[in-house]
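Left out: one protein chain. Kept in place: all the others.
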Amino acid sequence: MSQALRAASIALAAACCLNAGCGPNADFASATKQPAQRIEFWTLALAPFEPYLRERIAAFERIHPGAQVVWVDVPFEAIDRKLTAAAAAGRAPDVLNLSDRTFGRFAGLGAMADLRPLLEFRAEDIYLDGALSIGRFGNRLLAVPWYLTTQISMVNAELLDRGGLKFDNLARDWSGLRSQAIAYRAKTGKHLFSLPLGEESQLPIIMWAENLRPLRPSAADGGRLVSNLLDERVAAYIRGWVDFYRSGAMPSEAATRDHSHLTEMYQNRELAQIDSGPNFLKRVQDVAPGVYASTVARAPVTGMSGKSHIATMVVAVTRRSRQPKLASQFAAFITSPESQTEFCRLAPILPSTPASLRSEIFTAQESSTDKVAAARSIAAASLRDAVALTPAMEVWPDLRRAFEESMKRMLLDARDTDAELRELNDTWNAILSEGPPAFEECLPRLAPGIEPAEARP
Amino acid sequence: MMSRPPALTASIYALGALLAAIAIGPVLWLALIALQRPGKDLNSISADITLANFAAAWDKGRLAGPLVNSILTTLLRAALNVLLAALAAYPLARMSFRGRDAIFVLILATMMIPDQVILVPLFRIVAGLGMYDTLAALVVPFAVSALGIFMCRQAFLQIPASMDEAARIDGASSLAIWWHVIVPLSAPTLATLALFSVIGAWSDLLWPLVVLQNSRNYTLPVAINELTGAFNTNLRLAYAAAVLALVPIIAAFLAVQRWFRPQLFAGAVKG
Partner (left out) sequence: MTGRLAHRRLTPYLFVAPALALLAIFVGAAFIRVVYLSFTHFTAFSDAPLWVGFSNYSAALTSNRFWMALLNTAAYLLVTPALVALSLLAALIVHTGLRGSGALRVTLFLPVVTPAIVGALAWQLLLKDHGLLNAALASIGAEPIPWLTRRPWTLISPMLVTLWKGFGFYMMIFLAGLLAVPRELEEAAAIDGGGRWSIFRHVVLPAIWPVVVLVLVVSSISALKVFDEIFVTVKGVPIEHQTLVPLVFNTAFEARGGDHGLASAIGILLFLVILAFSIVNLRISRRKAAGAPA
């Protein structure tokens, strides 16, 4: 065979190898042509609920013959990266489940489609108003709410005991908890509790609950919101937490790690108390049965206002989806009252549809011996005192990010808090002036929360 | 030859032992922690060991797929690297043709461009070619490296031209000369290139992190990285997975280590 032919056939063979579908279950070559009615649905950390989701998808596909829903579950900490990469590659999903925090980040980038023209019903008829507000941007609706999670407190009674504290004496508010933490550390050398300060920081949320306002309407400019960080009380509050961290009563992870370090350290008996979603109780049961045995659940820690935070999960349709109508139908389907009621049966979560709240699963089982069920009813009860403590502003995620970086500098690099707060104040004002104007009605209202029994559609 | 004072010999042994301890210590500790029962303090060890974490890591981490993907892409990438570099280096070392020097300089120039700098457009090019979220994306862009071509050319230049001539007189084609003369005589360099490719491909984290999306396409480093993520509160699983990822590559290395002598690097030293 001539040399040229030889070389060419080698090259051809190599090319064939690359394109063949080798490997057991891997996508070696590019995806084959997709069916006309294919939509991709991403969920955030819902892998344990696979049976439920598969059942719902199957039900949807029956109602819409020809439709095919491909489900992908994404871990919490990877969502930014994956969504950005997928969008950059032109492969963003059609239907997207996000937490209120991550949703805020992407909505502001114009990544979501307006659902109002796509939905076949009025969103206000189906969903709780408080939950719906997360997705409202002006008169566009960029997402519908899905499930809600409030937090509960998990307390390791045994560890408390070692520090000379009793469960009933444990403070229910943050400032009380801080003083007890200092005493606890002095006595046992360990940490009483922790809170993410520098990564997915809880402080911007807690401040609202403490009747503090990091943002205020300006005197001029039509009442547009400006930074209020230099207000005496707000600055003192932030300083208080920084000093508290520096005193060593908080673990160093509080500055660099997000929420996950709470459960990790709690499981390792390094923390005596944490606030977390009730579903983590189940995890503790699986991973650290010894700790689970000494764990008691109670209502979450609150601020001076007595309010705690509801995290709302939302479902959105991406703007570049090729099947916007079908995608919006699926979004409505998965968040429908029937779907949500069923979901609540399986997980200690709460629905965003008032119709579901009337279901029997929410009548109290306060004294149940099953800790997880008890935790769920505690969570449901705390819904009364829970408020979405997130301002409905496009730039809120940017403000939070700036806050977190500033926190990290104060905590880790021991920067002077006053100087740092002044810089942060300027940064916040810069962000606020560059974004669309926001006004007082965007701020969280500490009005009474949602009454489960009396919720009206 | 001078004999060594016993004190010196002893300190050499001691230093050697210290270095060896440093080399394997960290991973050994990792394995020990992975062997502990869940629920214990993450930093303490006891004799109470269990293989449960490894089983759980394999199972919940779904490491089977990533393992296969890693093996597949690593072997393909290494094979292609050696093949294409050896092919390309042959005319550059042996033949004279128009544009030879220009081509060589161009190839060398690409060595100056680090992968990390072209990360973003590489991503877009790969996505544009339809390779986003496929294993091909892990192989094709890295199927050849300028460094490999350079190494092969160095090695080929060492082979006396008389060997080529002898074969050509016998009527062999260029390809035959390449296959029967050049390749066997440069086997040590090719083996070194293969080893570097294998190590690089097996360990690659940044690129697969960026270009893979569906978990069934993951390679081991990406799967492990996910196990360290936010909502996995059991770091022991990540550690167990990391140890599991180590086993194949260590086994492969130990299998070939007896051929892996410093002399292989002589080419690099002379260059």
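Note that the chains are named A and B in the order they appear, and that numbering of residues resets to 1 at the start of each chain.
The criterion applied here is as follows: a residue touches a chain if its C-beta (ideal position, glycine included) is under 8 Å from a C-beta of that chain, and two chains touch if they have at least 3 such contacts.
Everything numeric here is computed off the predicted structure, so don't read it as measured data.
Contact with the chain not shown here comes from a single listed residue; of A:75, A:163 or A:198, that residue is A:198. Residue B:174 is the one among B:53, B:174 or B:189 that touches the chain missing from this view. Interface note for the absent chain: among A:55, A:80, A:161 or A:243, the touching residue is A:80. The hidden chain makes contact, of the residues B:35, B:167 or B:224, with B:224.
Where subunit A meets the chain that is not shown, the touching residues are 2-4, 7-8, 11, 14, 80-81, 84-85, 87-88, 105-106, 108-111, 198-199, 251-253, 255-258, 270, 397-398, 401, 405, 408-409, 412-413.
In the full complex, the hidden chain is touched by subunit B at residues 1-2, 4, 8-9, 12-13, 15-16, 19-20, 22-24, 26-27, 29-30, 33, 42-43, 84-85, 87-88, 90-92, 95, 97, 100, 103, 106-107, 110, 112-125, 140-144, 146, 149, 174, 178, 199, 202-203, 205-206, 210, 220-221, 224-225, 228, 238-239, 242-243, 245-246, 249-250, 253-254, 257, 260, 262-266, 268-269.
Methods note: only the chains that are shown with their structure count from here on.
On subunit A, the positions that touch subunit B within their shared complex are 2-3, 6-7, 14, 17-19, 22-31, 45, 72, 75-78, 81-82, 85-86, 88-91, 258-260, 263-264, 267-270, 280, 283, 287-291.
Listing the residues of subunit B that touch subunit A in their complex gives 38-42, 65, 68-69, 72, 76, 80, 83, 123-124, 127, 130-136, 139-140, 173-175, 209-211, 213-214, 216-217, 226, 229-235.
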